[in-house]
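Missing here is one protein chain; the remaining ones are kept as they sit in the complex.
Chain lettering (A and B) follows the sequence in which the chains are written, and residue indices restart at 1 in each chain.
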Amino acid sequence: MNETPLLSVRNLSLGVQRKGRATTVIVDDISFDVAEGERFGIVGESGSGKSLTLRAIANLLPAGVKVLSGSIAYRGQDLQTMPAKARRGLAGQEIAMIFQEPMTALNPVMRVGEQIAESPRRNLGLSKSAAMDLAIDMMRKTGIADPAHRARAYPHELSGGLRQRIMIAMALSCSPRLLLCDEPTTALDVTVQLQVLRLLEQLCEDTETALVFVTHDLGVVNQTCRELGVMYAGEIVERGRVKDVFADPRHPYTKGLLDSAPDFDQPDRELIAIPGFPPNLADRPDGCPFQPRCSFAVDRCATARPRLAPVLPGREAACFETARIFQGVTA
Amino acid sequence: MTDVTAQPEVTGQQAVLRVANISKEYQLGHGLFSRFGGAQKTSLKALDGVDLELRRGEVLALVGESGSGKSTLAKILVGALNPTAGDIHELGLADGAGRRERARRVQMVFQDPYSSLNPRISVGSMLAGLLRLHRVVPPGEVRAESIRLLNRVGLQEDALSAYPSQFSGGQRQRLAIARALAVRPDVLVADEPVSALDVSVQATILELFRSLQDELGLSILFVAHNLAVVQHLSQRVAVMYLGRIVETADTAEIFSNPRHPYTRALIDSIPRMSADSVTDQFEVEGEPPSPINVPSGCRFHPRCPIAVDRCRTEDPALSPVGPGHASACLLAGDLPAYRGGPELKEEQ
Partner (left out) sequence: MTTAPAPTLTPVTAARRPARSRSLRPWYRNGSLVAGIVIVGALILVAIFAPLITPYSPTTQNLTDVLQGPSGAHWLGTDQFGRDVFTRLVWSTRVDLRIGFIAVLIPFVVGSILGGLAGYFGGWLDLIVMRLVDIFFAFPFYVMVIVLVFVLGAGETSIYLAIATVSWVSYAKIVRGEVLVAKQQDYVMAARLGGFSHLRVLARHIGPNVLSQAIIYAMSDIVQDIMAIVTLGYLGLGIAPPTAEWGSMISQGQQFITTQWEQATIPGLAVVVTSLGLSWLGDGLSDLLSPDRRK
């Protein structure tokens, strides 16, 4: 546990810089670590910056969005200062990613078996037939029936759940150490979602692959992850073990989120919405980004920006008033 | 705030909307050429004999995955699609009533807040147009009524002169609801109205539906795939699979005592927020099949963990298994007790 974390994000800021105009900061100074084999979830709503964070790690930022400051270190090495070739070499082999919409992530004119085989051929130097064997084996591991036959299919011939399994097979084909998942089950039916999540869990355990799992679904993150970061307006506002955070949130936004989500096991709990809107990122207010919507805010919250600070063993929250608000709340 | 532990009482068992034996079949292929296509399946049965009843003042949830036909059924109920077979009865509406009369009785709220409002029509024009067409109020009161509608959904008068692009997703859904309410319908059909919204915004819309039910006595058909949402809002649930209704029951009953394997699988697949997921007694394999290739016998049998020989040949009808509880499973009576229901905590 005292070794270098697998992934170490420090003070990462992402944004859009336009000539002659102020920079729009989309992700603001976030830091988190992911240990080997860890399952780290990032939860947030639209505009929280969670997807962009993932893309920054994968070096897949969209045009115009840049890393403004901070570092992303993989096994102690800063990915940004690494030579481009070396960084590309990590992709697929050490760091892999799966996306929300498999139809756009898969090449429509290439058979799926070949697509899975691509990465091992390039990264592990396998021959064409060896790579295909590996691909078929991966497909079998992801629970695809009759994999040798299916490998010859094109993406459009397969259902959503199957395509997602193909993507998982692709991602895990070279046994990466770190798997980045961007809402991989949001577009799937619930029974299929269950199968895919189980599959991910099991495969990652078998290969001790670490997971960074971005989602907006609180139930999914509870089932899949051990550690959690809650993002709001580009900042991490709370961090800790999932079960602990859900049982005892220490940031008003986290609490608001939990209070507003329907919980199957508490059907009679009234849903309490968070008033107001997420802030306009181009026009960030001073102080805490959640302050305009926070019912516990005091004067200081509007002028000073709270940073993530420890509030409990293994738990951090970015709130000045966390002690006052949550003190004495019984479990 | 209303005491949410007491569900609003369903006044009588009076049905406000009833459909019987509804089928919807689509012809595939291009007429002439499909004849030369050999033994290809050329039709798709999105719905195959559906009976459903919506009672006055209740929220009935229609639940299912892709290919279940729930959206098709919703569109038929609201009159946007015509069934290939079957009858639709609306209480108080004469058979063969025109579209305009029907529009006053049943209205729809759509899933995508970004395509359900015309970007070129201001909010005020939209509401006024409907109020005038149906003469809901005298012309002089149209503006006042529009403001009243906006307030009802939690928006202000200044929205009247604005265009949809100026509003967020959650606000657009409110506008869509205000539009639906303008004609003072008896029934609201909501097709996944919160699926496209952020979690914290969903709560406001769900509470809005609840208050509409309480205060206006609206009957609501709520199509959804998120079972936690369904559990929170609805009084009764109908589960659909591949064009059929496979189970109906009161909400609390269906979640604690489901009597169809598919329902159990659905409940098992809910990712739980505050409990661990259920050990899989009823985890299903594979995907929902396409409605083009409906399995023989019980349409669920290929994926069903407890299927027996009979299930491959007999097509079960929806039959009662308890008070207010019906299931289309041949083995409904023999299912073991269900351990996957909500883990209600003692203190609340």
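Note that a residue touches a chain if its C-beta (ideal position, glycine included) is under 8 Å from a C-beta of that chain, and two chains touch if they have at least 3 such contacts.
Note that this is a predicted model, so its numbers are computed, not measured.
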Q: Sort through B:68, B:146, B:171 or B:235 and give me the one touching the missing partner chain.
A: B:171
Q) Any idea which of B:153, B:254 or B:328 touches the chain not displayed? A) B:153
Q: May I ask you to list the residues on chain B that touch the chain which is not drawn?
A: 1, 78-80, 99-100, 102-104, 107-108, 110-112, 114-121, 129-130, 133-134, 151, 153-156, 158-159, 162-163, 165-168, 171, 176, 179, 183, 204, 207-208, 211
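Everything below uses one rule, namely that only the chains that are shown with their structure count from here on.
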Q | chain A residues within the chain B interface of the complex | A | 45-46, 159-162, 189-195, 197, 216-220, 222-223, 246-247, 256-258, 260-274, 277
Q. Can you name the residues of chain B that touch chain A in the complex?
A. 1, 4-5, 65-66, 168, 198-204, 206-207, 225-229, 231-232, 252, 255, 265-266, 268-277, 283-285, 287-288, 342-345, 348
